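To start, I am sharing the structure in question, which I have written as C-alpha cells.
Just one protein chain is left out here, and the rest sit where they should.
Per-chain numbering from 1; labels A, B and C assigned in written order.
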C-alpha cells in the first residue's frame, strides 16, 4: 500500500475560520554546507525550523514535505540569497502564501593569537533566517561573538585592576538581496568592539597582551552596544539590525545586559 | 569611604549620540510571592530581567539600583497590575523614560487524577512581563502547559492505535489594567484543548481513562492552536495573545510546531 | 472500574534473568520544604529522581507509587537524615532491596555587600542525594557556589590588571548520620576559597572593595580546588567529597576546569 491510497486527513475542510500564521517542523537536525569567504565551504551541523501559513479552510499542513525540500538543500552551498530558493520550494510544495526558515549552527573561523600567532579555530553560533511573504523576501544573518569587557567604573574607583568577564554579543543583520555580508566580516567587526578579543589559544606573551589591552580599553555593555551600532549605522549594506550584549559579570551571579533593534 | 565620594563614570557625557532602548540586568535570581486564585500566596524562585532606556548623553546606567527596587518588591504579592508599581519605581530611580521587566518562574497547581482523584501538584513555567513607556503600561502573562496530542492522521490510516506525545503549549496574553486573568484559569483553558491532559500521578484506572480519551479526541498541533485561539478570541478580557504549540513527536526526533500572534 | 480490577502487567514474570539496578521516575517537579540553619524553613521548587532495584523475575516497577511517597514527603521539613525515611518508604512500597533519590533545587541565602552592607539573596543550586542499599544509608549534600577567580599568571606577567571571571565551584559531601552539615555553612566555606566572593548587590564602595580584594588574592582553579580540599580534609564530619571548579575564562570561550573525588 502506498501513501496515495491512504486518506489525507490534513486536507479536510476546517470550519473554525482561522488562518494559521506559522505551522511546520522545529528542531530538525541536518548537515549544511556553508559558503566561506575567500575559501571553499564548511560542513556544519544545523538545527532547522521551517514553517508556512495555512489557509483557514485546511485542517493541517503536510509535515513530511518540509523534510523533502530540506533534503534537496542540505547538499547545496548556502548563504544569503540561496535561502530564497529554498523558501520558494517550500511555498510551492506546501501550496502556501508565506514560508519561513531558520537554521542555527556552529561555524568555525581560524583565529591567530595576537603575539605568538598560534592558530586555532573559534566556534561561533550563527543563524540564517529567511522570510518569504508572497514575493517579498527578507534574509537575516545572525552571529554570537564572545569578547572580553573590562568595567570602566571598577577601573576608575579601584587602586589597581578592574573586574572583567566574558561577554556575549549577539548581532542580527539584514541586507539587500544583491549584497552579501560574510559571517567572517561581521564577526571581525563585532570583535573590534570589546575591551579585548577572546582566543582559543594564548601563550604567556599573548596573555600579557590581552590583559593589558583590556585594561587600556575599559567598556560597559552600553559602550559595546553603541560601538557595534555605530559600525552598523555606517555600513550602507545593512538595512536592519538587532544587537544584544550580555556581560557575565565576574563579581555577580547575574549579567549586565543591553539590547537595540533598528530598521534603517 | 562610601560610594558617594567615588567618581560616577556612568554619569559621564556620551558623544556617540545613541539613545539605548534597553539596558539593565538579566538572570537575577529572586524569590517572589505570587498571588493565587482563591487562596493565599505561593513563594516561587524567579529569574528576573529589568531594563530601562538610557538617554543618548549618558554613558551608562546604574545597575545596582535595579536590585534595590527588586529587593522591595520581592516581598510583595505580585500579579498583573502590581508589576506597574515596580516599573514606576525603576523608571524613577533610574531617571529614565521607559522601564521593562520580565520574571520567569515555576508555579505549582494541585491537580487531581481523573478517576482515582489522587492529587499531586503540576509545575508550570510561567512569566510576568511588564512594559512602561512614559505612562503607557502593558502587562503580559505567560504560561507553558503540557498536554497530550494524538495524531488524527495516524489514527485514520492505521489498523489500530495512533502515535501520541507530550506537547507543550506556550500562551502569552495581555489584558486591561482593571481586569485580571488568573494563572489557574489560563492553564485550565489550555489543558481543555489537548487530546488529553497530563498529570503527575495516574493509577491504572486513570491511565485507562486518559489513553481512551486521547484516542477519542485526536488533534494536530494546528487543531490545538486553533482551539486555544477560539477560546482567547471569545474572552473579552484578552487584548493580545501569542500562542505556540510544539509536539514532541513520538515517531520523529524533531517536533511539529505552530504559532500565532494577535492584537485584538 | 477501579485500578485493582485491571490487569497488572508490571507483575508479569520476566524470563531475561536480569536484575535492574535503577528504575523509577525522573524530572518530577515538586515543591519541598527545606530546613534552614538558625531559622524556619524555605519552600523550594525541586526536580526529583526516585528509583529502586527491580528483581530479575518482575517485568516492571509501579511508577505511580514513587509519586505517592513523594506526595507525603513534599510537605515535610527535609535535610540529611529525613531523606532516609523517604527511602525506606519507597523501598517498602515498591518491595525492593535498594532505593535512591535525588532532589535538585535553588536555595536562597541572604548575603550582605562587604562595605555598604546592603542585603539581597543569592540563589544557590543545591542537591540532596540519598542511597539505601538494604539498611546501608548514604546521604550526599551538594552545593554550587559562584565565586570570582583572578589569574595569578596574568597578574604576574602584565604591567597592570589581570584577567578575572565568574567561577563555579560544585561541592558534594557525605557525613555521618548523626552529624549535620548545613547548606549555609558549606556555602560560606566555599566562598572563602575564591579570589573574591560574588554578590547580588554591590554599590560603588563595595565594587572597589571586591576588585581590590580579588587582585590581592589571585587564584588558579587548582588553588581553589586545593583550598576547598584542605577545608574538607580538616572537617571531621566529612566522610566523602567531590569537588569541581570551573572558571569561565574571560579571555577564552572555554573554561579552566579541575576535579577531585575522595573517600576519607
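The criterion applied here is as follows: a residue touches a chain if its C-beta (ideal position, glycine included) is under 8 Å from a C-beta of that chain, and two chains touch if they have at least 3 such contacts.
Fair warning: this is a prediction, and the values are worked out from it, not measured in the lab.
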Residue, one of A:118, A:168 or A:230, that touches the chain absent here: A:118
Residues of subunit A in contact with the chain not shown: 1-3, 6, 8, 28-31, 43-45, 64, 67-68, 70-71, 74, 105-106, 108, 115-116, 118-123, 200-206, 208
Residues of subunit C (touch criterion as defined above) contacting the omitted chain: 6-10, 14, 16, 18, 20-29, 49, 51, 54, 59-61, 63, 152-153, 156-157, 220-223, 225-227, 229-230, 246, 253-261
Where the missing chain touches subunit B, by residue: 122-123, 146, 148, 150-151, 153-154, 157-166, 196, 198-200, 202, 204, 207-208, 210-212, 214-215, 248-254
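In this text, only the chains that are shown with their structure count from here on.
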Rounded Å distance, subunit B centre to subunit C centre (Cα mean): 28
Intercentroid distance (Cα basis), subunit B paired with subunit A, Å: 25
Separation of subunit A from subunit C, taking each centre as the mean of its C-alpha atoms, in whole Å: 35
Subunit B residues counted as touching two or more neighbouring chains: 6, 28-29
